[in-house]
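The complex appears here without one of its protein chains, the remainder shown in place.
Our next item is chain A:
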Amino acid sequence: MDSEAVKTTRVRKASPRRGPRALPPMPSQDTGDEMPLTKTKKRKSKKEPNGVEDPEDPGVELGELPSRRQSESREPLTPEPQDIPPQKKKKKKKVQTPDLATYQEGDPANQPELVNGDGVEHHTDGEEVTRKTKRKKKSKTPEMHYSNELSVEDDDIITDVQPPIPQHSLFSAPLGHSQPVGKVFVERSRRFQAADRLDLTKAGDPMDDLMEVRPLWTTRDVALRVHSGFRVIGLFSHGFLAGYAVWNIIVVYVLAGEQLSTLPNLLQQYHSLAYPSQSLLYLLLSISTVSAFDRVNLAKASMALRGFLTLDPAALASFLYFAALILSLSQQMTSDRINLYPTANETLWPPGSEHQILQPWIVVNLVVALFVGLAWVFVSTRPEMDYTEEFLMAMEVEEYPRMDEKAEIPA
């Protein structure tokens, strides 16, 4: 209890030092009672080197207080235990933020708060030596502070903050170098984080970051990579399909015998292969057709039409593949019929109907094999030709007038 009394008296002595400006309720005197001495000492040791630039500042504040704040400052001094917890909270908040919030925003109105906070904490420290020195300073400078108590401090603030303001126009975004403090807040991954101003200036604008990343691996590069990868798959598919179709038709003719004389033998041997081969044919034909369409850039009608008219190999190949696809699909029913040959009844395979059913199927398969082989020959003459890839690569250059023309149509 004695120590509390001593502290309150110290605070009352210290209270005249407070600044004259209207301040938000600062964690001043009462919290100083609650704070342990070690904390205040630490804070003092921190603030002495960096906080107050002008050594006269404490003296300035000493002189100002008796004028206005004496009565105000005494009110919170009355020891009210129920008031302590909220003031504690405020103190904690202040302790966390001074380096970040008040200084970093560079708000001139916030700086005097901190200056005053310094003054208050000096008083709560309660060291006799410093107080004596301050009293000496106080005795030196009272007239000046009574005369223009606000202007002196405003000068201190203005010299720090105001010069950068006229450098920027009203509509320009606040730049990093306009901040008068060492830290700024930058939005990264949807939250604001404090960052050193020096780092920010080193990193430059966010647009600079994008410009640095973009040459490495853009979405266009990914698209081109996927496209070229699929072209490799397509190239493999072209060759494999041609070889497979030729092998298939050879097997069919060998099993069918001379002049299609051994068709029951073909059905016996081939019925288990008919449906898998049909499925594989569709798979390979799909990939090959898509790849051929890519090469001729079918979606751009003018380019595709020009390719067909000039008998471009890619255009011919895509036509042949598409025709082969239609023909192959049209034989799905017959393939299923062949597939069901072992379990067939009289209605599915009437006696003597093999030739009538199988001959068109064999002929269509032969035509498919011819088309596919021919298309592979066309593609293999110029395997590197790919109009879609050229179109993708020329996105920046060629598409601009084209998109512009398109813009006229809806307009």
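Heads up, the rule we're going with is that contacts are C-beta pairs under 8 Å (C-beta built on N, C-alpha and C of every residue); 3 or more make two chains touch, one makes a residue touch a chain; residues count from 1.
Heads up, the rule we're going with is that contacts and distances are computed from a predicted model.
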## Note on the structure
By UniProt, of "Small RNA 2'-O-methyltransferase", "Transmembrane protein 138", "Sodium/hydrogen exchanger" or "Ras-related protein Rab-14", the chain left out is "Transmembrane protein 138"
### Message
Among A:D294, A:D312 or A:E354, which one touches the chain that has been omitted from the display?
### Response
A:D294
### Query
Any idea which of A:Q193, A:N265 or A:S279 touches the chain not displayed?
A:S279
### Query
Of the listed residues A:T219, A:Q259, A:T310 or A:Q356, which contacts the missing chain in the full complex?
A:T219
### Query
Contacts of chain A with the missing chain: which residues?
210, 214, 217-224, 226-227, 230, 275-276, 278-280, 282-283, 285-287, 289-290, 293-294, 298-299, 322, 325-326, 329-330, 332-333, 336-337, 340, 343, 348, 388, 392, 395-396, 399-400, 403-404, 406-411
